[in-house]
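Note that this complex is displayed minus one protein chain, with the remaining chains in position.
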Amino acid sequence: MLFYLFRRLLLAISVLLVTVTMLFSLVFLVPGDPASVALGPRATQAQKEALRQRMGMDQPALVQVGRFLARVATGDLGEDVLTHRPVNQLVARALPNTLVLALTAIGWAMLLGIPLGCWAALRPDTLADRVIGVLSTSVIALPAFVVAIYALLVFSVGLKWFPAIGAGHPGDLGSQLHALVLPSLTVGLSWIGYLARLVRASMLEVLQENHVRTYRAFGLSDRLIALHYVLPIAIVPVVSVLGVGIGSLLSGAVLTEIVFARPGLGKLAYDSVISRNFPVVMGTVVVTAALYVLANVAADLINARLDPRLRQGL
Amino acid sequence: MNLNTAQPPVASAAPRQGAARVLRHVWARNMGRFALVCVLLLLACALFAPWIAPHDPIAIKAALRLQGPSAEYWLGNDQLGRDVLSRLIYGSRIAMSVAFLGAGGALACGMVLGLLAGYGPRWLDTVLMLCCDSVMSIPMILFALVVVALVGSSVSTIILIIVTFMMPGYFRVVRSQTLVLKRMDYVTAARGMGASGLSVVVRHLVPNLGGTLLVLVAMDIPAVVAIESGLSFLGQGVQPPTASWGSVLNDGYAFIRQAPHIVIAAGLPIVFATLGFTFLGEALRDALDPRSTGGQRP
């Protein structure tokens, strides 16, 4: 267990290190200078110098990376360049919205994707199975923001079933849930298809295993075997994939938040990118990387619960 | 059951087949046919945009502002009166060039790094794998936004971002295949005779992985299209007045209530491009390796 935690911590640090290093090295690789971009073409040399100093960019790259990481290690994400508010506070306000969005999306994916995949696996190569296959593949391929815009057009602008923008009125759970439906379905849609495919493939594989034959030889019904003895094993890769896929899930969430104007991490990152508010942007990146590592730990723990064979690795 | 049928040894590689045979296999399936038609149409639009497009994509006609579809302008006009159809046709140039350069660049870099990791010293492998895991953990769009904010947006920046993020997929495949090949007898034999093991690995890598990599590229193109159009949709990709599917979508998004025809039209090429390349990838995979049933990541 200790070794496991150590490994996870190492991954967390390396994710941060690599992210930050990549960001900084891209800045050096690509022609153009952050200060000039931020201040526009008419800025004076002195203004640019001042901004560079404020962003710590007059230092060598390695020093910049080191300083940044040292600060993050103490739990301080820095200060908003424009309003001088602590980034921690901004992130703390945006994070719950994004978490709710991401978790609801995962909820939809599990609620719809797992039963669909399971259902398809029990009747392989039938018409129903093939239709589910084509639909799953389609929704996996479609970009979340295009789905978001079409959903907005049909259900909010056209049918007026759901609000077009915002996360609902603060304190009013009903309106918040109402505002959550479209965005979460949009983010979750590709995951519904993905989980359906994954569960189907995984179920078909487990159904071939010898213990399934044992259960059949003892006269248990196929239905009971599938739901009680096959699905719990087939679901193990689903959990791992959700853990690893949280990054791309958040990617979908960022764009969806922007389309539906939801005040979450993605919207915060986007707004601060537009206003060239570098510390806030870096703060959101750090937090998402941390979310990724946490999601992986959670996935490992859940899998250890599901499959006792995996407990030894912890 | 112990039927005495001699099973041929399972080949690790997709058998090398003629391109015509593979294409026939793809065409034989409904989704494969749909995919081929989509992809060929898009490529034709990209290649022959100046001849196909009925109007100038950047000519501003104030009188036609937000006009709906008409006989002259099939998909209507945007907020500056520009022809939406022509803008989308020209947009396929950006989309396809970014898609092929991005996926191709990722393939090339992934192969080189995968070979290095698989063949090089252990520490290098560890470092590269760690980098690969890290890249996969970052939401790409967020990272892309940051980079664009820092260095300004251009097509080359977008391609660079895409190469960075698409690389891990190819890297992993090439690395594991290299590790397998490295232990093969003929590599050991070749080294024993003084030949460079690496050259033997490289020579066997392409025939062994060609099919897999081709499928990976086809499956990655939808993601690349999504990133490019997504960034342009956020106003952080291709800069105006150049037409991109994402920027047309963004133009329409601002007028989604007054002129919904713009977003409806602008979404369609993205839908057809992503679906077309995905199903092409699937059909190619089935044609090259009928046994596999795996899926791609969203």
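Chains: A and B, in written order; residue numbering restarts at 1 for each.
Here is the rule we use: contacts are C-beta pairs under 8 Å (C-beta built on N, C-alpha and C of every residue); 3 or more make two chains touch, one makes a residue touch a chain.
The rule is short, and it goes like this: contacts and distances are computed from a predicted model.
Colleague: Missing chain, UniProt name, options "RagB/SusD family nutrient uptake outer membrane protein", "Nickel import system ATP-binding protein NikD", "Adenylyl-sulfate kinase" or "Acyl carrier protein": which is it?
Modeller: Hidden chain identified via UniProt as "Nickel import system ATP-binding protein NikD".
Colleague: Just one of A:Arg67, A:His169 or A:His211 touches the chain that is missing; which is it?
Modeller: A:His211
Colleague: Even though one chain is hidden, which residues of chain A still touch it in the full complex?
Modeller: Touch with the absent chain occurs at residues 209-211, 213-221, 228-229, 232-233, 306-309.
In the analysis below, only the chains that are shown with their structure count from here on.
Colleague: Approximately how many whole Å separate the CA-defined centres of chain A and chain B?
Modeller: Here chain A and chain B have centroids separated by 21 Å.
Colleague: If we count contacts the way the header does, which residues on chain A are in touch with chain B in the complex?
Modeller: Interface residues on the chain A side: 11, 14-15, 17-19, 22-23, 26-27, 29-32, 34, 37, 134, 137-138, 140-143, 145-146, 149-150, 152-153, 157, 190-191, 193-194, 197-198, 201, 204, 241, 244-248, 250-255, 258-259, 266, 269-270, 273-274, 276, 278, 281-282, 284-285, 288-289, 292-293.
Colleague: Touching chain A in the complex: which residues of chain B?
Modeller: 31, 130-131, 133-143, 145-152, 156-157, 160, 164, 222, 225-226, 229-230, 233-234, 236, 249, 253, 256-257, 260, 263-264, 267, 270-271, 274-275, 277-279, 282, 293-298
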